[in-house]
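One chain of protein is taken out of this complex; the other chains stay put.
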Amino acid sequence: MEATERQTKHRKTALALSIIPGFGQFYNKQILKGLMFFILTVSFAVAFADLINIGLWGIVTLGEKLPRDHSIFLLTQGIIAVLVILIGLVIYFLNLRDAYLNGRNRDLGIPLNSVKEQYRNVTDQGFPYLMLSPGFFLLIFVVIFPILFVILLSFTNYDLYHSPPANLVDWVGIQNYIDIFKLDIWRDTFLDVFSWTIVWTFVATTGQIAIGIFLAVLMNQKDLKFKGIFRTIFILPWAVPAFVSILVFAGMFNETFGAINNDILAAFGIDAIPWLTEPFWTKVALILIQFWLGFPFIFAMVTGVLQSIPDELYEAATVDGANIWQKFRGITLPMVLFAIAPILITQYTFNFNNFNVIYLFNGGGPAVSGQTAGSTDILISWIYKLTFTSAQYGKAAAITMILSAIVIGVALWQFRRTKSFQEEDMM
Amino acid sequence: MKRFFALFLTLVLAIGVLAACGPQNNENASSNGGGSDSEGDDANKPEKLVVWEDTDKGIALEPAIASFEEEYGIKVEFKELGMADEIREQIRLDGPAGTGPDVITLPHDQIGQAAVEGLISPIEVEQSVVDTFTESSIQAENFDGKLYGLPKATETPVFIYNKELMDKAPETMDEVYDFAKDYTKDKQYGFLALWDNFYFANAVLAGYGGYVFDRTDEGLNPQDLGLNNEGAVEGTQYIQKWYEEGLFPKGLIGENGGSTMDGLFNEGKAASVMNGPWSFQGYKDAGIDIGVAPMPKLPNGENFKTFIGVKGWHVSNFSENKEWATKLVEWLTNEENAKIRYEKTAEIPPVKSLIEDPVIADNEGASAVAVQSQYGVPMPNIPEMAEVWEPAASALQLVATNKQEPKAALDEATKTIKSQIEQNHSN
Partner (left out) sequence: MSPKMQNTVRLTLSYIAIAIACVIILYPVLWIVGSSFNPGDSLSGSSIIPKDATLAHYKSLFNTAESDYLLWYWNTLKICIITMILAVAMISSMAYAFSRYRFVGRKNGLMTFLILQMIPNFAALIAIYVLAYITGLLDTHFALILVYAGGLLPMNTWLAKGYFDTIPKELDESARIDGAGHFRIFWQIILPLAKPILAVVALFSFITPFTDFILAQVILRSEEKFTLAVGLYKMISDQFGNEFTTFAAGSVLIAIPISILFLSLQRYFISGLTAGGTKG
């Protein structure tokens, strides 16, 4: 009875003392560890006090007085402050947990680890974290931070008339989202742009994948010669920076002076095609260009996969009397799709957001009457037009959030359907 | 146990929030104090002034700075930055930080936005100083009824011809039309202009009586659009004629029209073009013997009302020495320094007395620009102009590609512009 009482005491006392980090460890007689926690906490507090202070105040108010306060800087500092606090909380939680666990061990009469054992423990269990932390840290700032920024921005009125340094930005709740659905132009144009975005994403991506797989299968034939040279050529479009190729294509597709109309089509006796002024032909041109740009990556991936498919499978199929097509349908395609499915999904989302090719080829044109979007604008390039011409950053962020919800939703759904992501071992 | 932890976490969070709220008032107070300190010493002569100049144009600034330093004993430093957007972006950041310049140069169509954002401040100068500049250039520097800077250089499109292919500049567009009718065949063109680009096309529309925003005594009225009035429609019909009859190739339409046109002219495949003074050097470098003249008269007997672009000197809103900065602006734009600028950079200062001065009057290119400037209108400098470019260009493109009639296209464009202005600029 007395023993249980003592047990309860240790873990609770250690935990309680750990409200000031380190003291629980002192109580557990782990002086060194306690000292480390304590020093860590103190230096954390000293180093970040200002940042957290200004940051939290800033993110709540977005500035109060001009010209001292710059709302966007304050928002940024606020996000950093929140991130820093989260890191601090993790350390604090570890401190509490450590004190509690060691206190419980004492209660249960288990001898505590010596300093040396503690060190071993840390390096053993901490090793993966050690390996991950530099990359994770970078990801927080390069991936997470901008996303938080956009999310928060979508709830502000940041635009030309509310922009630092002359004016303060304010929180406006979901006003931007409401506005978007009230805008006439948004409503009118949205369906057109959205349906083309879907067609574009689906046709361009599927096409580049099909071409990539087709060529990879062709090249994988054993009795084919000059494979090295051909493979090199096939990878060339990848080696030339995309923006260079797109701009060159824009020149080549010029209706009056471009090589396509003048040299190629003329050679076949076909009349000049209005590549840049007729929506239909511009769309065709864009899709063809994306095939050209996109297939080498798939080609390289699939070539890799094909080489890992064991020959026995094909031999067995041949014995069973399968023809080439049956072998392709029955063996090659399923194997390939299984292996690279996640990559394929990223290809679709990449094209969904493929701003460069649309913007550089023809600026989203040709024009459509009474719309703010051109006939080949996809959602992302339309957002760019809507916002960067009139500095509607808050609305841009809101539209981005809506788009993101769509993209992430579809991607998640697809990823879940993909077998290779379901295996526990995969992720 | 769980409850225990939950309690603790709440406690920790509460402490965190409290800690964040506490010292924030101190922070407020302290920087308030700091702010007022720095504003105190104003009337005194500053030690130095900082100027941000356009890239490659500092050469014209040096002599003016030297004489200013001699006259007033204030040191002037300058730095070269891209004028199109770099200066504006940079001052947004450096201004509030206190590391910004006192005087900057901007193209005048950015004045509205820069003033709204509080980047530049209105200046007060004697009427006699204002009177030394051409009326249109002063108009360009005015926004919201206030003068925001003094003009340093002006530019506007003119008629450029290849002396080998055209003896002399025609007087009227009818002559140009007849010449082009005769000359244009086999990818040879008599006259080319980017009339699907609103910057150039407005010269025609306005020549027939169209306007973008109505100019009242208080400035431009963004509610009164003249893009679809009778004159504008007539002008657009005139534009349509050039495309319809094949005098302008289809390949000239769209994003890359500018480079296409330059290419044709450089290769001697176009006898004449409408382009700005920035293109002179490139044409000369390509070995073309160019002649330059004001735009020939339109068929209705009016002149092209080309858009005038004015580069001005402005006082930064963050400058602590606005009076002295204004003095410097006056100094930089006085007749003597304006002349130096012209001699060093061939930029044409809109100083009345200089336009008659032999250095400009005897130079074909410069005088053509100077004369054409007198017929032109300054590009609107109010932020609402950002909503005009795209829809107006769409309308012109639809007309040029024969998809819509001028009246209908301009009506649509006007509708789009109006609703965009309402949404984005209603504050």
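Quick notes on this one:
The chains carry the letters A and B, assigned in the order they are written, with residues numbered from 1 in each.
Here is the rule we go by: a contact is a pair of C-beta atoms (placed from the backbone, for glycine too) under 8 Å apart; a residue touches a chain by one contact, two chains touch by 3 or more.
Remember, predicted model here, so these are calculated numbers, not experimental data.
Among the displayed chains, contact with the absent chain in the complete complex occurs for A, B.
Set against the missing chain, the residues A:F44, A:F230, A:Y314 or A:F328 yield one that touches it, A:F230. Considering the complete assembly, chain A touches the hidden chain via residues 72-73, 76-77, 123-124, 127-129, 131-132, 134-136, 138-139, 141-147, 149-150, 153, 214-215, 218-219, 221, 223-224, 228, 230-245, 247-249, 251-252, 254, 257, 259, 263, 292, 300-301, 303-305, 307-308, 324, 335, 339-340, 342-343, 346, 349, 352-353, 355, 379-380, 383-384, 387-388, 393, 396-397, 400, 403-404, 407-408, 411-412, 415, 420-421, 424-427. Mapped onto chain B, the interface with the missing chain covers residues 86, 90, 93, 251, 256, 258-260, 262-264, 266-267, 269, 275-276, 278-279, 282, 286.
In the analysis below, only the chains that are shown with their structure count from here on.
Residue ranges on chain B touching chain A, taken from their complex, read 4-5, 8-9, 11-12, 16, 19-21, 23-24, 27-28, 31-32, 35, 92, 95-96, 113, 116-119, 187, 249-256, 260, 263-264, 317-318, 383, 386-387, 389-391, 393-395, 397-398, 401, 403-404, 408-409, 412-413, 415-416, 419-420, 423-425, 427. Those residues of chain A that touch chain B in the complex are listed here as 12, 15, 19, 49, 52-54, 56-57, 64-65, 67-68, 70, 85, 89, 92-93, 96, 159-167, 179, 183-185, 250-251, 254-258, 272, 274, 276-278, 362-363, 365-372, 374, 385, 389-392.
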